[in-house]
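As you look at this complex, bear in mind that one protein chain is not there, while each of the others sits in place.
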Amino acid sequence: MIAAARTILGKDLRIELRTKESVPAMVLFSITVYVLFHFGLDRDSLDGALAAGVLWVTLLLAAVIGVSRLFAAERDQGGIDGLLLSPVDRTALFVAKAAALFVFLTVAEVVAVPAFGLLLLGPGLGGAFPELLAVLALGNLGVAAVGALVAALAAETRAHELIVPLLLLPLLVPVLIACAQATEPLMRQDAVAEDLGRWLGLLSLYDVVFVLLSVAVFDFLLED
Amino acid sequence: MAAIELERLERRYGERVALGGVSVRVEEGQTLAVLGGNGAGKTTLLRVLAGLLRPHGGTARVLGAALPDERWKLPAQVGYVGHEPLLYRELTGRENLRYHADLHGVPHARVDTVLAEVDIADRADEPVRDLSKGLVQRLAIARAILHDPALLLLDEPRANLDPAAAELVEPIIGRASGRTRVLVSHDVEGALAESDVSLGLRSGRPAPVDAELYR
Partner (left out) sequence: MHSKGLAPLAAATAVTITAALAMVFFYAPNDADQGFVQKIFYIHVPMAIVALCGFVAGGVFAIQHLRSGDSSWDLRSYVAIHLSIILGVGVLATGSIWARASWGHWWVWDEPVLVSFLIVFLLYCVYYPLRFSIEDPGRQARYSSVFAIAAGAFVPLNFTAVRMAESFTHPRVLSQTGGDLPGDMRLTFLVSLLGVALLFVTLWKLELTAKHASMQLKRLRNERLRNRARVAA
């Protein structure tokens, strides 16, 4: 199962490297949204709750792009038949797609988060960096699991560009809440984590529930 | 043990009958020709045999695997050449085949062999989107036989192939290959000439293979 997942993941990463469609779009989108917020809020710098909110809303909206495109290569080649005709465990497929999304999110954040620090964040990112990384990691995991599930749900519907954001964003509200609340104290002048454990706990619970659930139902999305 | 045994196979699309009461028996090494007009259910039948669709009624055994419960056994033994080439357009032919080889546990050396067999080795390192339909079809065929399947499911396999290419792939997917084959083709006479068993379909149900079939 792991070998198959790794093969599929490798294929997806290779295609992304070649087409460069998902990750650059996510980065560009994020930076554009920061600019929008600058004008929309009429602020030069943000801190605390406002900063955390702007960062996380932007990242989640960018994630929609990644999720929309997760099965794009399959759609391009005429459908997921290719995957179904391979002797591959459906769980391997889920793991591969969720891992691909996780990688895309992480790479996009490597640029998007520092960009936020440069453009909009008053206090600067240095303050509580390891904590921020922990929040990003657990948040990305949740987005990856739910994103892979939503991508598969919408993969073969007619209106998938509409369905993906409408389905994904409400489902990610708990992730948004936990990440924004956890990040808020990290974005103040004297950045010190507060209640971090509680929010990381919520994120972990969410991640566990949705990883298990997605693995359990993924079979039903691909069989016919 | 027969390679394919279908007994009153049924497949519905909501209330509509896509396949109704299809029964046929194909021995190992034989070729089954599936004939019929558009929408008759030929592709549906092929997809059921490939394990892509589950039967809604009747019984089906393909290569010893009972459908639908043992569908998981099929991908390793079935080679499918359908309407879509099932190749990733941004990857090269070689990369596509290596990807499939990895999934099937087949060594990469075999990829090179197969690429040579379909005479596409010189263009195997170009992205699939740059290749003509004929070359893509050859690649699709290569993909289908890469894992040396016991059963070939061929939906108009010679579409887009010029006569030279068709001759080239003959030993691979033709009768001489020795594999059990299910062939869907609009060339009725040609298909009948190279098959041992034939099945006519009309609106999903078995029908005699005669002039009426295509009305």
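In order of appearance the chains are A and B, and numbering begins at 1 in each one.
One rule holds in what follows: a contact is a pair of C-beta atoms (placed from the backbone, for glycine too) under 8 Å apart; a residue touches a chain by one contact, two chains touch by 3 or more.
Quantities reported herein were computed from a predicted structural model and do not represent experimental measurements.
Listed residues A:28, A:115, A:134 or A:209: the one in touch with the omitted chain is A:209.
The chain omitted from view is touched by exactly one of A:72, A:101, A:149 or A:186, namely A:149. Listed by residue number, the positions of chain B touching the unshown chain are 12-15. By the touch criterion stated above, the residues of chain A touching the omitted chain are 146, 149, 153-154, 156-159, 162-163, 166-167, 170-171, 173-174, 177-178, 181, 198, 202, 205-206, 209-210, 213-214, 217, 220-221, 224.
In the analysis below, only the chains that are shown with their structure count from here on.
A straight line joining the Cα centres of chain A and chain B is 38 Å long.
On chain B, the positions that touch chain A within their shared complex are 50-54, 71-72, 75-76, 78, 80, 82-91, 95, 99-100, 102-104, 127. In the complex of the two chains, the chain A residues touching chain B come out as 3-4, 7-8, 10-11, 14-15, 18-19, 73, 76-79, 81-82, 84-88, 223-224.
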